[in-house]
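A single structure is presented below for examination.
Every protein chain except one is present and positioned as in the full complex.
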Amino acid sequence: MFEDGSIFNQLLVERLNYFIYVVLLLIGLWAMIAKNNLIKKLIGMSIFQTAIILFYVSIGVKEGATIPIYLPEHDPHGSHAQLDSNQTELLSHGAKVLEASAVPNYTNPLPHVLMLTAIVVGVATLGLALSVCLRIYRGYGTVEEDELLEKLEREDSRKSGGSNKRRPRRRTPANKGGPAGQSKRGQTTEKTKSDKPTPRRRQASKSRTKTNGPAKEQAKSSNRENDKPKPVKRRRPARKPKEDKS
Amino acid sequence: MGLELFNTLILCLLVVVAVLSLWVRDLVVSAVVFAIYSFLMCLLWAEMGAVDVAFTEATVGAGVSTVVLIATVFNLKRKAKD
Amino acid sequence: MKKAAFILVLCIGLLLAWAAKDFPSWGDPQSPASSSPVASHFIANTGVDTEVPNMVTAVLADYRGFDTMFETVVVFIAGLAVFSILRGGPKNRTRDREFVVDFEPDLIVTNTVRLIVPVIQIFALYVLAHGHVSPGGGFQGGVAMGASFILIALSWDLKTALARFPIERCFTVAALGIVIYAGIGLLSLFLGGEFLDYAHLAKIFPVSPEMARYHAMLGVEIGVGFTVTAIMFALYASLSTDGRMRDGL
Partner (left out) sequence: MSDSIVWIVLFPLFGAVACALGGAMSKKICYPVSVLSMLATVWVSVDTLFQAIESPVHEVSYILGGWSLDLFPRGVGIEFRADLLGALIALVVTGVGLIVALYSKVPVQRETPGKEPMYYGLFLLQISGLAGIALTGDAFNLYVLIEVAALTGYGLIALGTNRAAAATFNYIILGTIGASFYLLGVGYLYLKTGTLNMVGIREVIEAHGLFDSPAMQVAFVLVLLGILIKMAFFPFHAWLPNAYCHAPTTTSCLLAPLVTKVMIYVMIRMVLTVFGVEFSFESTWWTEFLPWLVVVAIVCAAVMALAQREIKRMLAYLIVAEVGYMVGGVWIYNYYGLIGSVFHIISDACMTLCLFLGAGIILEKCKTTHFNGLRGLFAKMPLTMIGFFIGGFSIIGLPPTCGFFSKWYLITGGMVSERWEYMITLMFSTMVMVVLFFRLIERIHLAVDESGNNLGKGHGDLGLTKQQTRFDEAPLSMLIPLLLAASVVLLVGVYNQEVVNQIEVFLQPFNLPTGVKYE
């Protein structure tokens, strides 16, 4: 397709809009998939959506047509210069269907309307995604995808994979199902005690698990929500040197 | 002809600016460049006769999106790794 | 990963470029989209059906009013979701941002903003109300209005802006906007028409059915403006403070 010189030519000269829209779309899509920084991904997302909007607006372009607002001669209220309350009533009866010859004078309004909607949907998505980014940063201290994946993997293996092979080991003592983030204070002391159990400790918890299994697991899993602030604690020492390097 | 040249110029600039906003490492700069992108887009649409879309893009894309992006970046790390 | 993404993206690009050869030529008035009876109907009949000179407003708020209602709902959803996702975070986290903002409001900036904000707000109202005859409407006006509050937050601090527009009130106003929009639709439903068929409002208001559509569109745009104003400000307030609603940008 591309080797065909005429199409290439046609694309570049006559349909530059369509060509550029494809390029922008690809840039955005590539950024969404391959960029490492989550904010960059979102900027890519916006570029992607804008490219689609450009495509729609290009559909609506009509040679020799003006913007989709009635010119004074077609205005249902007549010229706006003479608009006052009495005359509005009079002139409003004069509104009539545009004759077919006048229709090509105006651009098709429909793509524009659709794109107004798309723009607003785009900004709503952007805002929501940014708030998710902030939440991720709150929990994991990073918005870089590779670091985030690493931390998530560590967390997941602690939660399920780890207890898969070994006995469920004791971690932070249960905070009785507290809501997200409220158990922030007082975490430091518990963390030093229980986050990295020594082998001896693990042994101890193992023997205890045997005696009353489910009870222990209840304690373990009620941390499901509470143990997430932990990475925040871990973040600061981990983050500082990295910043210095970069 | 003049309009066509204008059109072509903006289209080329758009690609440059889009790449630039993804290439820059500083996220605030990236957001501002993205605002430029939105604004160029808005000019292009105004030229193509889509005045309402251009107006919306100017307020939403170049305005609120950028403010919101920068507001978020201020709560995050400003430097991106790529 | 990056290579795979690149190849994938390139494939999609080739597909799209291949389709481009089938497009009607640039700006062709005879293209299916431009010459379709649907488009011609919008262009020819907007004036008769609704008396609104700006076809985009008419199509947005009347012919495809249902889309616009859900578009407003989308904005509302974004506000609700952002606010509730970010709320309940650590209350007294120290500011570990990289650059701390000086909180002393600058004299020149605040005075300039003091002058500008009323102008912006008047302009926003103008854009909202004048959307029938010129580019503009509920969204643009609403965003401009929201931007004026954001400007206050930027030049003083968020507390000053929140004192003028508390965050709880944001959601009340936003919900109110949707109630206005859907309420106008419902009113026309109860008056015997279809949902959002504004012409039936002429039964209770002393205007012709066309002018009923005209005025109902204004009402609808006001609803949209309410929601968008409130949510744009709420978005900014939530995102700039990480949900703490204190010491923003």
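Here the chain labels run A, B and C in written order, and each chain numbers its own residues starting at 1.
Here, contacts are C-beta pairs under 8 Å (C-beta built on N, C-alpha and C of every residue); 3 or more make two chains touch, one makes a residue touch a chain.
These figures come from a predicted structure and were not determined experimentally.
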Practice item. Indicate each shown chain that the hidden chain touches within the full complex. Key: A, C
Point to revise | Contact partner of the left-out chain, one of C:Asp62, C:Asp157, C:Glu221 or C:Asp242 | key: C:Asp62
Exercise for review: Consider the whole complex, including the chain that is not shown, and state which of C:Ala19, C:Ala163 or C:Ile204 touches that chain.
Suggested key: C:Ala19
**Study point:** In chain A, positions touching the absent partner
**Key:** 25, 29, 32, 38, 41, 45, 48-49, 52, 55-56, 59, 110-111, 114, 117-118, 121, 124-125, 128-129, 131-133, 135-136, 138-140, 148, 152, 155, 160, 163-164, 167-168, 177, 179-180, 212-214, 217-218, 220-222, 224-225, 228
Check your understanding: Please identify, in ascending order, the residues of chain C that touch the omitted chain?
Key -> 15-16, 18-19, 21-24, 31-39, 41-42, 62-67, 70-71, 73-74, 76-78, 80-81, 83-85, 87-88, 168, 171-172, 174-176, 178-179, 182, 186, 189, 193-200
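Just so we're on the same page, only the chains that are shown with their structure count from here on.
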Exercise for review: Pick one for the touching-chains graph, please: line, ring, star, complete, other.
Suggested key: complete
Point to revise | Contact pairs, highest-scoring chain pair | key: A-C
Point to revise | Distance from chain C to chain A - Cα centre to Cα centre, in angstrom | key: 19
Review point. Counting only residues that touch at least 2 other chains, which ones in chain C make the list?
Key: 54, 56, 60, 135, 139, 235, 239, 242
Check your understanding: Residues of chain B that touch two or more other chains: which are they?
Key -> 51-52, 56, 60, 64, 68, 72, 75, 77
**Study point:** Partner chain A, residues of chain B touching it in the complex
**Key:** 7-8, 11-12, 14-15, 18-19, 21-22, 27, 30-31, 34, 37-38, 41, 44-45, 48-53, 56-57, 60-61, 64-65, 68-69, 72-73, 75-77, 79-82
**Study point:** Touch list for chain A against partner chain C, complex
**Key:** 1-2, 7, 10-11, 14-15, 17-19, 22-23, 25-26, 29-30, 33-34, 59-65, 67-70, 74-77, 80, 92, 95-100, 102-104, 106, 108-114, 116-117, 120-121, 123-125, 127-128, 130-132, 134-135, 138, 179-182, 184, 229, 232, 236
Exercise for review: Show which residues of chain B lie in contact with chain C when the two form their complex.
Suggested key: 51-52, 54-56, 59-60, 63-64, 67-68, 70-72, 74-75, 77-78
